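Yeah, one chain of the complex is gone here, protein chain that is, but the others are all in their spots.
Chain IDs A, B, C, D and E follow the sequence of writing; residue 1 opens each chain.
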């Protein structure tokens, strides 16, 4: 979209990992804002001569809000102290009880924000912005209860496509990824099942629930989807990150899906915090020429981390390690 | 729609009840079909010179299927031994894992069937028919997990309207009624919250979850909605039936809502069966001139009952006993 | 207290049961009042030339209320259509969110009513009346969460004594009987443990929770306590009735406690209703000279039944069948 | 084994059912013994010139005990008032905390009793008797937690075979049938998986857990197994009865398995009682020449019923209705 | 009370926090005693020329005991190796199954200890001491199940006042703060509701349960209450600390209540330990002239930490950030 350089750090010497962590993690500390309890599960896109993003900032009342922010390098962020307020989009303004886990994607002429929106339960909120200053709130995509709504970066067959994970009212102990379609970002239908959790014996890190992460990345071989999977141990949920490749034309068809995880919670900032043992990807920056991929992920529901990979390597790994 | 006389029996002498049971209940026994385990939660509409319907018939494998049926008088039914099979409606045929709790409504030029459809979890299936012989299956209205999808009998502002109750994957212990809108019976949006369960202290029979019953009935004062409410005792769920009046133009606005129930499980056929203590309305026949209303309801998830009321009386009662 | 004859019916021929049901059960039907859903768990005492009582009458909104009622014979009841309203007792009036499961007992100069009172959760409400017309509400005995508060019919060592069953906010799956003491019906202390549920292998009908029933009956050998016990089957709770004998001077000491139940839900009106399989004693009339005992009990949380016994026989049985 | 006529009643006129109920059900009432609360889940075999059996008799303390009993006709029973006491079998006597759900089978030279035995949790108790007077208790077959242990009526490859359903400590919400083998009725091994619950969409009555019923019946085509299956509704477990055919030589191989149930709880004595909605087969009498089969089953965990079938018909039905 | 200097450390440079941690935390390590597993949730008061306290010391059998201890500076503690044993207070000695989470307060002429006392379940134990050598155990304040009993430091209207949080038998998932009154520290009544958990959308850190911490601190504007609130994440409970201001005369009336937390678990010693993510205040030392406040809190149910604030600042913050 622009030629700004994405955040990057080479693979540590000696490592053979397909994905590796940034040595300066966490890149966004929990208390970057005066009254933030935590900043995580945040979305970043190229913007002007740098980057912009929408950030989940829980405050010290533990209210969940989303804030806009800006950065020259994708690592050092200037996040607005005040949460986003919305103006009317394609419908009169709806009340939002809370907002969390945003994603942002550029489609055609504008940035679309999707997030988990409180409307008598969690559902998928949608808004668009041109400048990360004014945000136009649209109709919620679905009925409650839903989470992890993720738009594709382009229309397919004239329709917007959104992945989501239908949920319940609490700490949902199940979850498949579905795909829905819309001619107009207002009415949604043609819901298709995409993926279920994997069998425990095959890939336990994703055996309880799964959910889409960053907007799918278009490659020649298909849509590259970074997603999270959850395992329930006797001491709670463990969130890790894997990848799948979806068909370019019929993206509800899964071509490959990683049996191993790409990244699981292993560092202190991933294992200790408000929700221990969470690695939760929400955004990715991709430099097509070099194949460099920088994934932003929430760590322990407390801070934000960065991890890197080369997409061609990742695709090879995915094909060689598919369920 | 036609001048066939709806089933009717006058209020028992001495009774002051707003709604009363048919003395010949259950009108449909559990074993009407050679291999039916139970026939309940069924939908009936006027059709030709009598009535037609779509019936939930669980077979002795306890598989949930919907069957078409016909009757001259609405009481004695001839139900097809084979379940409904579908042809393509507004989309290539989708696989349906199971089908239950149907509703039927006439809109403009055809009958629309809605039911709880198994597509990677329960969601709302939609089909249309002109003759109760050929049924055209359309796109599922929503993502899973949803139940009790109920269409309004006419378009409002050019859009189809559907009530539904977002659910989870099991015996959902929560449930609000929402309203969704569609320009084309394919894509749905503009989801609006209609009603939540009532506070326990005010109206405990509807304090855990609620769901729409028959298609709303148009009256001068609003849409009359018969709905079910659920209370959880230490020995399970108790399903009873109440009424609400929705705004004619903006039917997500509740004008009145009954604090008392209209009918709760009290007879042996309602209290004993596959699921004890269930009264679950799914269809209503209304004779506008006389005000007579005949409500079909599932009893104990086993058989089908009929109850009667006069709509003008019911409206008066509703207004006098509103939450 | 007076010489009115208590309700009575001789033991059925051929029966050797220690306690037997009234053949006219249920004595109070669920719909005795115009808008009652159920009348059960009710308390009866001798009053003037007949009997008075306080009755749990859930209305058709399933609100829990207590009503006063009167009877000449203890079988045919005239229950007030309006629930009891209170005036100030030993403290300014406290708000009551709901009222259920009353007990009534005469102590010294007045009737004391105890019930499960909604004050930010269930606790034990207290009121007194001289005439069953005016009821003076006092301080709640305890903090929430408590149920089945039952006063002794006389002071011991100058103090009022109350049995109760500390609970939680829902369908409590545990429950012991404790005894508390008060110099003034306002401040309570000296809490003593009385009985726990019985081991499953010894007496399963009372293995999950237990609670006092009618006010203890003074006999030469001790306080005779009729109480309920609960077993949890895979299909819910089963409430049955047993007996214990408490020390006259230190009534937190259990002298005998019945291993078998006296009565368990076995008739259709006990096994079918709003909560199947419930036998729940709340009141007893005792004719000391004849030894006749008439126990009022709620059946299936829907109607009220009567059962009879001879106290001397009951004591013999209790001593011969003690845990 | 002997030529005594098994209990029988022809199929009701007009019925096409493969299995039908005895019109005199329940054949054993709950209070046949002076202090029995319920008599159900009981085992019957031909014995001398009539029948003998081992009966689950819960007493009014709700203690679970097994009693011996005798009958000339299999319908009218004389059950010992005292529970079975054991003498040493193949090991010093082990303490038994409780005993329930017995099965009895003749193998070679004696009757073997199997039951759910309380030894630090439920497991499978084993005893033998020659005369139903003296019972020799042997080693428990398995470690806890196990239920529904059912021996084959003959050795196969020199080994005793037992079906069982590994369980947990409570109202187990899962359950497969396994087969274990023993050279000596003391040490068990070579455990093989036989059947799991069926998928919900295919045969919901057996979708939560399953367990063997009477001792398998040898037919030319295989071992005929009558078993129970359980469905969990929002109001509890529902137990129904089906059939399977196991390989004669390798009986852990399932040849056929009924998709529909044979009998589900539908009568008042099956739907109402200590545990509503239970049909639980434990014994069968088979008259090979006539093909007549009489199945004893517990109803509502309260009483004992009888149902009849013709084995050849049953086999045809089984093959035509197999999962 | 005396002029000993309370522990203190100035706010870290650059910090704007209203409350800040002691840099030498944890001040009491888990293994201070030879066989202690953990020392936390402990109570400290000025005593003679230093400080005394009652400490929750779980031993390596994980038994919960309370020990007396002494310190000159409030930071370095000498804790008795043996737990407190009691002599008779206002009643014959009651058996205590366990003792944890003590509070200590000076009222009039002596120190009162309150703790969670095991008496057939958790309830509030009371004792007094003059010298921290001899402890006189009194009647338990309430029936089980209760926790977090906290006395006010002076009588109001001639009565002792105690805050508490009624509970259940386990890891209680609910909890309001109530206030109870006593003329004599023996009988308790006049129970008043004080605060409920906050709505999730407003203040999620305190949305599941709340409980009083140190004895309320008298200020001109009201009683300053430091309390804990609990949030349930998918990985367990998170305990944080906030503040409220209660009316001086009618302290069940809440004047202000902090929407944000004062301190939440963020350091390794708060996030890692026997119960991760716990900050649990139990005692506070207040120097009125300087406004300095030192709060002792349990960290991760393992060690004891100290945090500081200025009361005037805290009150300003509380008023500016009230729910």
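Please note the rule applied: a residue touches a chain if its C-beta (ideal position, glycine included) is under 8 Å from a C-beta of that chain, and two chains touch if they have at least 3 such contacts.
Just so it is clear, the structure is predicted and the values come from calculations on it, not from any experiment.
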{"item": "Partners of the unshown chain among those that are drawn", "value": "A, D, E"}
{"item": "Options A:212, A:271 or A:309, residue touching the unrepresented chain", "value": "A:271"}
{"item": "Identified contact with the non-displayed chain, of D:82, D:190 or D:316", "value": "D:190"}
{"item": "Identified contact with the non-displayed chain, of E:110, E:133 or E:171", "value": "E:171"}
{"item": "Candidate in contact with the missing chain, chosen from A:10, A:109, A:201 or A:220", "value": "A:201"}
{"item": "Sites on chain D contacted by the missing partner chain, in the whole complex", "value": "91, 119-121, 123, 139-146, 164, 166, 168-169, 172, 174, 176, 178, 180-184, 186-191, 193, 196"}
{"item": "Chain not shown, touching residues in chain A", "value": "16, 201-205, 207, 231, 233-236, 238, 259-261, 264, 266, 268, 271-272, 276-277"}
{"item": "Touch list for chain E against the chain that is not drawn", "value": "30, 34-35, 37, 59-64, 97-98, 118, 171, 235-237, 268, 272-277, 301"}
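Everything below uses one rule, namely that only the chains that are shown with their structure count from here on.
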{"item": "Set of chains whose contacts include both chain E and chain D", "value": "C"}
{"item": "Equivalent interface to B-D, taken from B-C, C-E or A-B so that over half of the residue contact pairs match", "value": "B-C"}
{"item": "Equivalent-chain rotation between chain B and chain A, CA atoms, steps of 5 degrees", "value": "180"}
{"item": "Gap in Å, rounded to a whole number, between the CA centres of chain D and chain C", "value": "41"}
{"item": "Chain A-chain D separation of Cα centroids, rounded to whole Å", "value": "55"}
{"item": "Interface hub residues of chain B, defined as touching at least two other chains", "value": "235-236, 268, 272, 276-277"}
{"item": "Pairs of chains, among all present, that meet the touch criterion", "value": "A-B, A-E, B-C, B-D, C-D, C-E"}
